[in-house]
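As you look at this complex, bear in mind that one protein chain is not there, while each of the others sits in place.
Presenting chain A:
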Amino acid sequence: MTYALEIEGLLKNYGDGFQALKGIDLRVAEGDFFALLGPNGAGKSTTLGIVSSLVNKTAGKVRVFGHDMDTDLSRAKLSLGVVPQEFNFNQFEKAFDVVTTQAGYYGIPLRQAKASAEKYLKKLGLWDKRDTPARMLSGGMKRRLMIARALVHEPKLLILDEPTAGVDIELRRSMWQFLEDINRQGTTIILTTHYLEEAEALCRNIAIIDRGEIIRNTSKRDLLQQLSVETFLLDTENTLAGPPDLPGFEVKLDDDGALEVEVSKGTSLNALFIELEKQGIRVLSMRTKANRLEELFVRMVEENAKQAHKVVEVSS
C-alpha cells in the first residue's frame, strides 16, 4: 500500500522541557480523507507543523509519499499543500498575487501559475476579489484564499489545520463539498478540526491525539461502533413536572423541558416508546443530543485524562 504520510516515533521537546509529542506513529493511506482530532494543546498542530517544515522535530521519521523529509525534503514538499490555522499571507498583497507568488516558490512559471491561480480562485468563489488586498477580505474569504494558495501547485497531499474555524455554516458546507470533490479526484486530505461534525461528515479514518500520544487510530466506522450509549432528546406534547421513571433508561429533563434519554447500544428504541406510551407521554419530535463522534471523543479524552492522573498519583 502507498502511504501519503508515514510518521514513526515522532518526538518533540520544547526548550522549556514541555514534551509536545511523545514518539507518535501514524500512517495515512493514499487517497484517504483523514482526521487528526484532539483537545487544545494535544499535539495536533505540532504534528502538522513538523510535517509542514514549520516546526523542528526532536526525533523520529516523517515520509511524504515515500520521500523522507530528512533526505529528500524537496520532493516531500512538492507533494504537500498546507492550509495553516492562522492567516499567514502577506496582508498587503492582492489575493491573486498571494496565490501566484506561492506558485513561484514551487518553481511554477508565471504563465502556468496565473492559470492555476485563476482555476482555484474561481473554484473557491474568489475570482471577483482577485485584485483586493488580502487584508480587506472577510474571514471566510481569507480561509478560502489559503486553500487556493495551498492547491496552486497541485499537491497530492493537502493538510488543513482547522480549515473552517470561524466560518459560517453555509460557507462551511460549501467548503466541505469542495474538499470532498478534490478528495474524489485523488488528493489525500488530512485535517484537524474542533467541529467533530465535520470529521464525522468528511473523514474515513480518524486518529485521536491527547497529551502528545495517539490514543486511537482507526476507521470512523470502527470508532463509532465503540459508542456504547447514545443520548436522545425528545420533545413531548405534555408538559412534564419531572423526569418520568422509564425502567431500563437513564432519563433527565433538560432546561427547555425536553426529555434527555440515554439509550445503551443494542437496546431497541421500540422499548423506549412502549414505556413512554404506558405513561401517556406523546413524543412530537426526536433528535440526538450531540453528534455521535463528539460524544465518543469527549469520553475518550476524559478517560485518557483520568488514566494520566492515575499514573501521576502512582508515581508521585
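Please note the rule applied: contacts are C-beta pairs under 8 Å (C-beta built on N, C-alpha and C of every residue); 3 or more make two chains touch, one makes a residue touch a chain; residues count from 1.
One rule holds in what follows: contacts and distances are computed from a predicted model.
Per the UniProt record, the absent chain's protein name among "YtkA-like domain-containing protein", "Transport permease protein", "Monooxygenase" or "Sigma-70 family RNA polymerase sigma factor" is "Transport permease protein". In the complete complex, the hidden chain is touched by one of A:L11, A:A29 or A:L73, namely A:L73. Only one residue in the set A:A4, A:A95 or A:I108 touches the chain that does not appear here, and it is A:I108. Interface note: of A:V82, A:L160, A:V263 or A:L276, the residue touching the hidden chain in the full complex is A:V82.
For chain A, the residues touching the absent chain in the complete assembly are 14, 49, 52-56, 73-75, 77-78, 80, 82, 84, 86-92, 97, 101-102, 104-110, 149.
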